[in-house]
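The structure under discussion is supplied below as structure tokens; questions concerning it will follow.
Of the protein chains in this complex, one is absent; all others appear in place.
In this document, chain identifiers A and B correspond to the written order of the chains, with residue numbering beginning at 1 in each.
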Amino acid sequence: MRKMVSFPSRRRRVFAAVLATPFLSTVMSVAAADPVPVTTLAYGCMGCHAAPAAEGSGIRTLAGRDADDLLAAMKEYRAPGGTASTSMHRVIGGYSDVELQALADHFAGQEP
Amino acid sequence: MRVRARGWLCLFLACGLAGWSCAAPADPPVWKAVPEVRDWLNGAEPQFEHLHLDLPLVSEEGMSVPLAIDVTSAMTPDDSIVAIRVFAAGNPQPEVLDLTLDPRLGRAVFETRIRLDESQTVLVLARHSDGRVFAAEQAVRVANSGCLARSEEAFDAPMGEPRVAVPDPFPADRGHGEVRSLILHPMETGFREGPDGEPLPRRIIEDFSVSLDGEIVLAARFHAAMSANPYLAFRLAPEQDGELVLRWLDETGEERSATRTVRVVD
Partner (left out) sequence: MSADPVRRRLLGALGASIGLTAAGLPIQLSAAGGRVVIVGGGFGGAAAARALRQLSPGLDVTLIEPSAVFRTCPFSNLYLGGLRDYGSLGHHYGYLQGPHGIRVVRATAVDVDVERRRVHLHDGGRVPYDRLILSPGIDMRWDALEGYDEAAAQRLPHAWKAGAQTRLLHRQLRAMDDGGLFVMVIPDNPYRCPPGPYERAAMVAHYCKRHKPKSKILLLDAKDGFSKQALFEQGWRDVYGDMIEWVGFSADGQVLRVDADERLAETAFGERHRAAVMNVIPPQQAGRIARQARVTDSSGWVPVKPETFESRQVPGIYVIGDAAVAAPMPKSAFCAHAQAGVTAAAVLASLANRPPPSPVWLNTCYSLIAPDYGISISGQYRLRDNAIAEVTGGISPLEAGPGLRQREADHARDWYHVMTTAIWGA
């Protein structure tokens, strides 16, 4: 992350006159106590990828696609310097490998 | 709406508040825990009354959090608030704002904007002319939202021209009116690095004063936790027409002032 302060403490955000975008900080580790159910994970994707409306638009539908292809595409978005997109590369970093695999399997198992 | 299970409701309220507060219940109160506060209290025990704070419960960005202070006081020479201190102990430095008041203000009512580095409890203390200290505090949750994050621009501007709004005219018979003041200034905290990785030198306005016909009616010390472009609104109750001078002095020695004519209704 952009280093801006050298407080002796953990405090270093707002007090520093101009705030660094929290986004620029490294992605917080995904270490929630309980796993997020795949239905909840997948619901989030439906904000843009809900079928069948996405069909024919610039946004791809996910249902019924090959799990390996989906996983590879998601990991490509997540890789440093990976596929440029409008928003995928910004939100994908929050998912663990296990979650991405679960999402790929979930969508692959849906009727296209 | 009818709620019979009031106890239940209270329980939920209590749970909610517990979840929000920043300090564990066992922690000593801020006024006891912070050395700078203890020093200023100098043995006095604050009374949590006569002082009202208005702060948001949740701030989505802590750069400029509106704070309103209202101390109940007639502001007569024998019965007045003489000093107010604002503390934010969750900041790297707890001091925010020191105010020294004169009865000619008419009311001990202020509005300003402050910086809060993280979720914390803001404490305000007010010293009465008889030595009592009134207090109020409020927890503010700072939920930094990327959506509202400001762009990073390096401030390099000198002090700008001040803005001052004065009621014209003021009401008669010691009626008070609100004076608003703002000056463009980066209030660089000294805790921040520039693009080259070097710490940006601290540069804040330290002193602000208001004189009415040559006599100081309000003196303020601004700390780094005042927002950039510091804003302060206060009350004034002039008895007759006169001249109001506001003066800002930053720590490089640069000074700005503004003069306004005061008119009182006949």
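Definition applied: contacts are C-beta pairs under 8 Å (C-beta built on N, C-alpha and C of every residue); 3 or more make two chains touch, one makes a residue touch a chain.
None of these values were measured; they are calculated from a predicted model.
Peer 1: At which residues does chain B meet the chain that is not included here?
Peer 2: 1-5, 8-9, 12-13, 15-16, 19, 56-61, 63-64, 66, 141, 143-148, 150-151, 163-165, 180, 182, 184, 227-229, 231
Peer 1: Provide the residue numbers of chain A that touch the chain removed from this figure.
Peer 2: 21-24, 27-28, 30, 32-37, 39-41, 43-50, 52-54, 57-59, 84, 86-87, 89-95
The rule is simple: only the chains that are shown with their structure count from here on.
Peer 1: So how far apart, in whole Å, are chain A and chain B when each is placed at the average of its C-alpha atoms?
Peer 2: Result: the chain centres lie 41 Å from each other.
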